[in-house]
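Of the protein chains in this complex, all but one are displayed in their positions.
Chains: A, B and C, in written order; residue numbering restarts at 1 for each.
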Amino acid sequence: MSVRITIDGKVVEAQEGEALIDVAADNGVYIPSLCYVRGKPCLGTCRVCSVRVNDSVMASCTVPVTDGMEVKVNEPEVTDMRKALVELLFVEGNHNCPSCEKSGRCELQAVGYEVDMMVSRFPYRFPVRKRDHVSKHIFLERDRCIFCQRCVEFIRDKESGQKIFSIDDRGTKASIEIDVELADKMPPEQVREASDLCPVGCIIEKGRGYDEPIGQRKFEIQSVRERALMGDEK
Amino acid sequence: MSRKLVIDPVTKVEGHGKVTVHLDDNNRVVDAKLHVVEFRGFEKFVQGHPFWEAPMLLQRICGICFVSHHLCGAKALDDMVGVGLGSGIEILPTAEKVRRLGHYAQQLQSHSTAYFYCVVPEMLFGMDAPPEQRNILGLVEADPELVKRVVALRKWGQEVIKTVFGKRMHGINSVPGGVNKNISTTERDRLLNGEDGLLSIDKVIKYAQDGLNIFHEFHEKNRKEVDSFAEVPALNMSLVDDDGNVDYYHGKMRIIDKDKTIVAEMDYHDYLDHFSEATEEWSYMKFPFLKDLGREAGSVRVGPLARVNVTKAYSASTPLAKAALERFHDYTKGKANDMTLHTNWARAIEILHSAELIKELLKDPDLQKDQLVMSPPEGAWTGEGVGVVEAPRGTLLHHYRACEEGNITFANLVVATTQNNTVMNRTVRSVAEDYLGGKAEITEGMMNAIEVGIRAYDPCLSCATHAMGQMPLVVSVFDSEGVLVDERVR
Amino acid sequence: MHQQIQSILSLYHCDKTRLIDMLWDVQKLHGYIGDEAVGLLSDGLNMSPLDIRETISFYHFFITRPSGRHQVYLCDSVIARMNGYEDVRAALEQEVGCAFGEVNDTNIFGLFDTNCIGLSDQEPAMMVDDVVFTNLTAAKVKDIIGQLKQGKTAGEVANSAGKDRRDVAYVNSLVSDNIRERGEVFFKPGLDYKAILRGCLNKIPSEIIEIVSSSNLRGRGGAGFPTGLKWRLCGEAEGTEKYIICNADEGEPGTFKDRVLLTRSPKDVLLGMVIAAYAIGSRVGIIYLRTEYRYLKDYLEQQLQEFREDGLLGNKILDTEFDFDIRIQMGAGAYICGDETALIESCEGKRGTPRVKPPYPIQKGYLGQPTCVNNVETFASVCRILEKGSDWFKGMGTDESTGTRLLSVSGDCERPGIFEIEWGVTLNHVLEMVGAKDPMAVQISGPSGECVSVAKDGERQICYSDLSCNGSFMIFDKSRNLVDMIKSFMTFFVHESCGICVPCRAGGVDLLHKVELLLAGRACQKDLDDIVSWGALMRATSRCGLGTTAPRPLLTTMEKFPELYQQIIVQSKGPLLPSFDLEEALQGHEKAYKTLVPEEVK
Partner (left out) sequence: MSTTTKNEVASHELKATPMDPSVQAARDEKIQVAMIGLCGCWGCTLSFLDMDENLLVLLEKVNITRSSLTDIKRIPHRCAIGFVEGGVANEENIETLEHFRENCDVLISVGACAVWGGVPAMRNDVSLEDCLKEAYIASPTAVPQAKLTIPYHEDIPRITTKVYPCHEVVKMDYFIPGCPPDGATIFKVLDDLVNGREFDLPASMNRYD
């Protein structure tokens, strides 16, 4: 069923039940996100796509549009909230862009630029997190994990359907884990898929170091905003 | 009354240094020291990171000679994956030449920065000129045309670096076994011919020559003062090729004495057999020396002065630099030159040398070839690598080990400025005695003389304080029967 | 081991949604859940071992390595700390011979911290294995540990008379009910459950829903959603099966009224569930019981059994075509499972992570089917509404908050315990009733509620439209340091955050850090401003109620007691920020030097 909603004052048409974040993108309004992957089930973990929907703040990936919905994306208060959430992610882990292989291909970094983050308003924590380098093809650089859970939900063993990535413990003690036995069976293209799906440099393909020159990387050619508005799946 | 004089901080250098001079009741210099007051710790925290990220991380040691660190790391990784120089399966010519191009460009811009921004103002205004004046601001006021040329020269060097590494600073080009991009003809032509305000290579060479002439003229006018300023004896070390000529990218480590007799020569992989480093409570920078000769006799000098002392000659393909080097060699009649301020002379020669090397290299069609990475064959992995280059400030060495899973387990870095620590301290002492000794009234300008001595080494105190150490590892060698035949801590 | 795990697997038909039950069975058998057991379970369930670990590691009471024959969990709550917690803690360490978080040398005891265990009216209290000990003192601890050392089981120590675990007398021997004031709705003896249910079954489901709707009964868990409406939506939702869940995960610090209801009037609750099941068309019900109340499990099973025997549960209830039965699902230690979607996830054997909404449980809940989750007290109220009618119920309370509510009162008062009040009474009225002397503040609805000032809010009414209350009522007199209390609450939220969303997982830590700065005397006005803005961020953007309410203790005390905060903030002296700990920053080098270079070398 076709419905009409307003986004930042502009009336747009959409199909009822479509995710708000997609409707916005299709109508030229960029809403950043770090967990949502278009076409896949909503994870709702990062909250970076928060917008104002009829007076309450909601993560737009979790909102199915309904007729008459009034949405504010680029309103100062909620814009600052999105920025604050990105800033939280930067202090929560160790996001050392200068030495990270994913730099230029990293969604967290690219979204940081889009929300105009210069520094985090929250104290930098420098958590101590152990790296996991035991599996054959994947180096798990936990310092950079933002717990988006994309890998947990979307990467499964082809044969058994079992989880390859999982979360251990909860809250601040949570850590991303990798099942070595299953990971070692991953075909190369699945390893690449996992590493590309990871919005940060947490899942990195072993030995794949800096094969793309600076200036030629995904978000150096096009900003994450441009890519999202073009309907890029991530 | 006894006095303690301090310079805090030492300026117009990279990094944090401080000088203390103790004078007794009779104004005699009792003690003079250069303290390095900074400590960072790369060798420790690189551990656990994936090995292919090491050259990216470790180049953050230094903002001015990051290319050296990057390449040094890359060479160590070549070794580690089994395609290092001398392994028989070496990186491809395009990769080596692209790396060299970046390396020479860095030498050009690093030396230019040190020379024109820090040294030249002191030559033109005098070392006791007002502190507000003897710098690039003073130069802008006195000779804006010169500053424009200096800016253009440095810019050109940086643009070569950007072409190779993607950024002017802390870029990436080298990967284990090669490079990730070559140089297109458009990029090449831009650098050769110059456009949008960029110099042409010939202008670069011309400005480099002019820069050298500034030293020549200054030297003509102040021969006595320049030559007698901190003449400090030391051994000289440089990487050289098989002909005994300097090779900034690769070679064996050669150490010569005053008579240019070779006192030591080694494959850099064996550096641990030759060098020790002492620690003092009063400085974060360590004091390396040749084990065989001991700390006093075995301290070496590295950098431009050491290299021009060690090298036999330059190639005929760099004619202007070749002539300049010959003039330099003639001045000390075949002996090694220990005159501290002549380091600036050597530096100016090397600017010219780099410019000519780049011109030669830019014309090499290998730069445009697209076979960039040599993949290591099955089983080539060694898990350990040592890399060495001649950084602008001297011989730089990186040494890593990684486990099979791919993370760094050990890193050791021996940087040029550290090598110069003892010699710099000797220089400080020498200048202090000459300029301050016996003087009742001491002026700022006299103190600056000490800094002038330090600046000659263009010390990168940032580089020198990367140290945080490394895991000791016992290497045990067993014979075929399983009997322990050798054990040493590396 | 192999055989034991196999039999556990087959007991639950290798159904991975029963993973939590299987893990409890394993832990009961071995004392902990080891790698081998995880491996066997993973084979049987076609899950990777780490997938199983996802669930295990989420819950506080699952143990993955040997942790002593007796596991002692001492409650560390604000109320416990007001009642001698420190002495008891010290006594435990002394008697057991190890520190908290450790296992003693003889591997007999493991000492652990735990949050509120629903005994705020009789703190200090601790769980030891499957029983609890209350009103602890150092002497009492010495006695208990002494007996355990002699080889008695915890059950034998707590229940020395050897009462049957299925009997209410057993529960009484462990904990007190402390019912102080009774009202019209709860704890009525001698109800004729058969008659009430028969009355219901004579009506069609929609009539039941209409009665509940017209009573204006609202969910007693705290959010106050109209119960009748929830049932109607759930009844109308499409699904192959529908589920009724009783939320007995009473985790809000300071509340314990569900424990008392389940002890005193368990059948009121069960009947409420049966009525709900009939109303929405459900055949399966679940009571999700928090681990902290596991000493109630056998007793509740007995109540279920009696209901079955009386024809009130099971097939053909009261000889109609209506089938319905209830199972008890044990939780495993996670406050977040009080959230209905987290609770459903937990019932399915998974981590208790709140779901993304929509869809709501009434549309897609347990096993993807329409599910109605209600609080213990809600079900008990339903039982009485269907007995006495909605007008009777509406006659109590206010227009929008009908009926009565149970308060779990604790803290600085003479009579801590359970009070049944009519909605609409004032705060002062309650304080007088419970014998509070010199009260300064009341934390209403636990940490997730609000902190009110007795001076400013005394005449406010306890009702949904004014001072909403989920049952937790903690009183602080004028001698208490509220900021200390706030720190405890913030620590609680950080500990209990499931971590799925950024604002709650990361933001809570930063708010806690601010409270620590305040207590250390290193906070300034900027820090207070940050708290307000960061708190607003968490409130607006968190995924579930835990994150949205976590900043409330801090925000509401700042609003009600601004002078407390103004007193402890400092002004910058010079350019250094007060929050920068210069001393800490500078002492590391000297310490390292002293350790590394021995005196004789210098």
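As a convention for this text, a contact is a pair of C-beta atoms (placed from the backbone, for glycine too) under 8 Å apart; a residue touches a chain by one contact, two chains touch by 3 or more.
Only a predicted model underlies this, so the values are computations on that prediction, with no experimental measurement involved.
A.B. asks: Sort by label and list the shown chains the missing chain touches.
C.D. replies: A, B, C
A.B. asks: Looking at B:D128, B:D143, B:D227 or B:D241, which residue reaches the missing chain?
C.D. replies: B:D128
A.B. asks: In the full complex, which residues of subunit A touch the absent chain?
C.D. replies: 90, 94-100, 103-104, 109, 112-114, 116-120, 123-124, 126-128, 223
A.B. asks: Which parts of subunit B face the unshown chain closely enough to count as touching?
C.D. replies: 1-9, 11-16, 18, 20, 33, 35-45, 57, 60-64, 66, 113, 117-118, 128-137, 140-141, 144, 147-148, 151-152, 154-155, 158, 167-170, 197, 272, 275-284, 286, 288, 295, 412, 414, 441-448, 451, 460, 462, 467-473, 489-490
A.B. asks: Just the residue numbers, please: which parts of subunit C touch the chain that's not shown?
C.D. replies: 574-577, 579-580, 582, 584-593, 595-598, 601
We take it that only the chains that are shown with their structure count from here on.
A.B. asks: Using the touch rule from the top, work out which pair, A-B or A-C, shares more C-beta pairs.
C.D. replies: A-C
A.B. asks: Report, in whole Å, the distance between the mean C-alpha point of subunit A and the mean C-alpha point of subunit B.
C.D. replies: 43
A.B. asks: Approximately how many whole Å separate the CA-defined centres of subunit A and subunit C?
C.D. replies: The answer is 33 Å.
A.B. asks: Which subunit B residues reach two or more other chains?
C.D. replies: In subunit B, no residue touches two or more other chains.
A.B. asks: At least two partner chains per residue is the criterion; list those residues in subunit C.
C.D. replies: Residues of subunit C touching two or more partner chains: there are none.
A.B. asks: Which of the residues in subunit A come into contact with subunit C in the complex?
C.D. replies: My answer: residues 42-48, 50, 56-57, 59, 62, 64, 78, 81, 84-85, 88-89, 91-92, 121-123, 125, 146-147, 149, 157, 160-164, 166-174, 177-179, 182.
A.B. asks: Show me the residue ranges of subunit B that touch subunit A in the complex, using the header's touch definition.
C.D. replies: Where subunit B meets subunit A, its residues are 48-50, 52-53, 56-57, 60, 165-167, 170-173, 175-176, 180-181, 403, 405-407.
A.B. asks: For subunit A, which residues are in contact with subunit B within the complex?
C.D. replies: Per the stated touch rule, the residues are 98-101, 131, 133-134, 139, 141, 204, 206-216.
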